[in-house]
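For this depiction, one protein chain was excluded, whereas all remaining protein chains were kept in their positions.
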Amino acid sequence: MRNVIEGSKKAFITGNEAVAWATLVAEADIMFGYPITPQNEVMHYWTRLAPKHGRGFLQTEDEISAGFTVCGAVQAGKKAFTATAGPGNVLMQEPFGMAEAMRLPLVAIIQQRGGPSSGTVIYSQQEVTLTTFGGNGEGHRVVYSTATHQEMYDYTIKAFNTAWKYRFPTFVLGDGYQAKMREPLDMYNPADKGIKMVKPYPLVGLDGQIGENREPQHLNNIYSLEEELYDAVLEFVKDYEAMTPDVTEYSADQCEDADIIILSHGVVSRAADDAVKILRSQGIKAGSFRPITLRPFPSQELRNVISNSNAKTLLIAESAYGQLDRLVKQEIYGETVNIENLFMPGVGIIDYDIANKVKSIL
Amino acid sequence: MMVAPVTPKSWYLPSKPHKFCPGCGHGIVLKALGEAIDDLQIQDKTVFGCDIGCSLLSWDFFACDSTQTHHGRTTPVMVGIKRSRPELITIGYMGDGGGYSIGSQHLLNAAVRNEKVTLILVNNTNYGMTGGQMAPTTLPGQKTETSPYGRDPEETGYPTKGPEFLAEVTPEGAYIARATVSKYNQLRRFVRNALRNQIDGNGFSFVEVLSTCPTNWRTNAQQTWRFLEDEMEQYFPVGELKSPFGKGGAK
Partner (left out) sequence: MSLVKIALAGEGGQGVQSVAEIIAEAAYNEKKQTIYIPNFGLEQRGGVSIAFIQVSDERIGAPKFNKADVVVALSARAIGRTNIYSDENTLFVYDQGFKVNEDEFPKEAKKIIGIPAIDKANQELHPRVFNVIIMGAVIGLTNVVSFEAAKDALENKLGHKFEKNPNLRELNYKALEIGLQLAEESLKEGVAK
């Protein structure tokens, strides 16, 4: 594959466009997608760029098909991805479940919009539960929650490597703001930053002659007996737990001497960082914690931050009504820190929202 | 003395005897498919996909790379494989429920796009594996678990004639046929033509096969054949509805 970008390129573009470029430099072979706001531009850019670089595209008849065509393509050994939002994300849980069951390196970019149902086309953080634990499985997925365009670019590249190395469906969880806003970022070829792209390999359509130098591959996702399923799921657990230390990411700022820690993810963490600055300038000792991977969740890391901190209170701030809150509580069960909430479902959160809430608590 | 039958080279012997019911037509269809794969020498580059339902029992039937999908989703998985690896020969195998009900959206659109996949749909007028519920191809008056008093077309419409509508919506290059397990040589010929159509890169290929289900029809051997030949074959005409190959068939 020839270089998509010459050297490093500074750009002032939308998040959707950044995603499209990132998938290109990540050597994605093919995209399957279906129109839904606010991720449509990922397809618009891909359809314009892809033919110049010998990549493929199909707009399918619905999101279910988009998800299953990706499943087929990765089984055939090609790097495939899709993008969706809201009700499209709901439909894709069926193929995402198949990817969990068959350990397929599926990559999907989710640009959250208001929910439930058609909600809004604008923004939310209301697809956390769906993206982390949707479908009828145990949530054996990797979910990166990005906050900036640079991260949308970086983590889209990383998502392909994570997916093809560990074989869990891997998601880049953005939102409508990140999708549509413009901000600067640096685009680069992974090789220039010493990032080696994992090569894909087929699960069906292998080389060789059946019976002579290889066996036929028989892939399935249904079992006859309870015990077979139990064994299969426990294998997933084993692999997932082995992967967790390598993949988990988070960031924490000024938590040690904080009286209160603001916990948020994605774009809201930008407001949280600003809120910390505002509060500190006013003499209030605030800190922030941000899970970057929602799955696997940085639970041990959060527990460590809590135990090394003065803070008696966590403020969980999200543009949803409790999806991050539930996720955190399940992960830090047993911690006795007080938990407060700032829930603004489908609505953007700014620094003063958080700062004012902190003041009302303390 | 028991003589073992000659089985196609592309059959996977460790999974035999197969799991289909006595009297089921799947075994016949899969034999025709196996012989066609052997004849065209495509065993090594075939990817075989099956649906949920009785077709799923074919997941390890062939000595070909195979993948079992979700109900109604075999078509898009095959499309995904073919679009990303056009050199592979993709065969999607499903029933009348998977193809004409939950999967009809995908079937219709794959046909309209003339996707270069080969789909084989086994029509036994009911949902077999789940216990015999009414299906899109259940005949008027036919009793099933969810039409215990007989299918009423006023309530539930008339049986789906899949090849007929696919022939209408597909462009030139598509191959559309309906076969029956009661005419084996023709069945094998149609299946071979369908695969040839994909190998030649002409377009979408589809074969519906009328088949038997004595278990859910609750018929004995004689009644089973009578239902197939006297009723099903009268309602669903057998033959090639659309073919890029002339009278001589595909080479």
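Note that the chains take the letters A and B in the order they are written out, and that residue 1 is the start of every chain.
To be clear about the criterion, contacts are C-beta pairs under 8 Å (C-beta built on N, C-alpha and C of every residue); 3 or more make two chains touch, one makes a residue touch a chain.
Predicted, not measured: the structure shown is a model, and the values here were computed from it.
Chemist: Given that one chain is not shown, what are the shown chains it touches?
Modeler: Result for the missing chain's touching partners among shown chains: A, B.
Chemist: Among the options A:Ser117, A:Asn136, A:Gln209 or A:Ser224, which residue touches the chain absent from this view?
Modeler: Residue touching the absent chain, from the options given: A:Ser224.
Chemist: List every residue of subunit B that touches the chain not included in the displayed model.
Modeler: That gives, for subunit B, the contact residues 19-22, 54, 56-57, 128-129, 131, 215-216.
Chemist: Where does subunit A touch the missing chain, residue by residue?
Modeler: Touch set of subunit A with respect to the missing chain: 222, 224-226.
Convention: only the chains that are shown with their structure count from here on.
Chemist: List the centre-to-centre spacing of subunit A and subunit B in whole Å, with centres computed as mean CA coordinates.
Modeler: 39
Chemist: Help me check something: in the complex, which residues belonging to subunit B touch subunit A?
Modeler: 12, 43-45, 47, 49, 52, 56, 59-60, 62-70, 73, 76-85, 88, 105-106, 108-109
Chemist: Residue numbers of subunit A touching subunit B in their complex, please.
Modeler: 29-30, 32, 56, 58, 60-62, 64-65, 68-73, 75-78, 80, 94-95, 98, 102, 202-206, 208-211, 216-222
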